[in-house]
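All protein chains but one are shown at their positions in the complex.
Moving on to chain A:
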């Protein structure tokens, strides 16, 4: 393990100090979320920063296609329509002329009937951008640097974080998202939102997100949400999370004076043997859900009952 970390650190490219340095090598799709702090007449639906089959076997091509081309695009279209209508009918409104981020932060200032439309479709548009951008295959899937320190301090380690996050995702009833968010004081926490509600509306800064609407996993896993969660850990892109965290801090004027952190090359492909650590965490999470205590020993649940949430059936 220490060898793996050393190799990763050694793989760091030589980059200039500063938050914008690593964006030179990024696609615009990797930072699609940045447009939400700008005013646009029409927000364009961003492409995925990878091919539709790039997340196989963790998230399959069919799911990504419908999710991105069907659902995300529909939210984008409806959001743009609602914004256009509102701006036309209410030309005096200052809020209507501000960025999507400001609008989502001040939803109570949006008059009906546009408030519900913007809450649902604007939320759907933003939430899915973060969801797609924080997934990547074959990159190192564990937090690094300051984020790792925060995760250790807040949750007592990455595996404990995975357990808590996974529990929240499993227990979310209906449609919604599970988020890792940061607040103004740089505290991180795990929260849920229902339907397409966004943490932005609660004054929080989203970092990592898992979509647990059934459309996010039904084609591949059907009712087995636990399997989906286990597989998703294999593509959780902590590099993007660190990048997003830095960007939010810049947005709210909370940047560090000096950035003497190691710059990591987040999109560098990691060879299979270095992936062991994230695989172990994922397997352990999946295995735990299948076992129950019977007569003082841990046994596998009978196959037929594994998909149900009851501890004893």
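Convention: a contact is a pair of C-beta atoms (placed from the backbone, for glycine too) under 8 Å apart; a residue touches a chain by one contact, two chains touch by 3 or more; residues count from 1.
Here is the rule we use: contacts and distances are computed from a predicted model.
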Record-based protein name (UniProt) of the chain missing from this complex, from "Pyrroline-5-carboxylate reductase", "Mediator of RNA polymerase II transcription subunit 11", "Superoxide dismutase" or "Exostosin-2": "Superoxide dismutase"
Residue among A:42, A:89, A:106 or A:223 touching the omitted chain: A:223
Hidden partner chain, residues of chain A it touches: 66, 70-71, 74, 120, 173-176, 194-196, 213-215, 218-219, 222-223, 305, 307-313
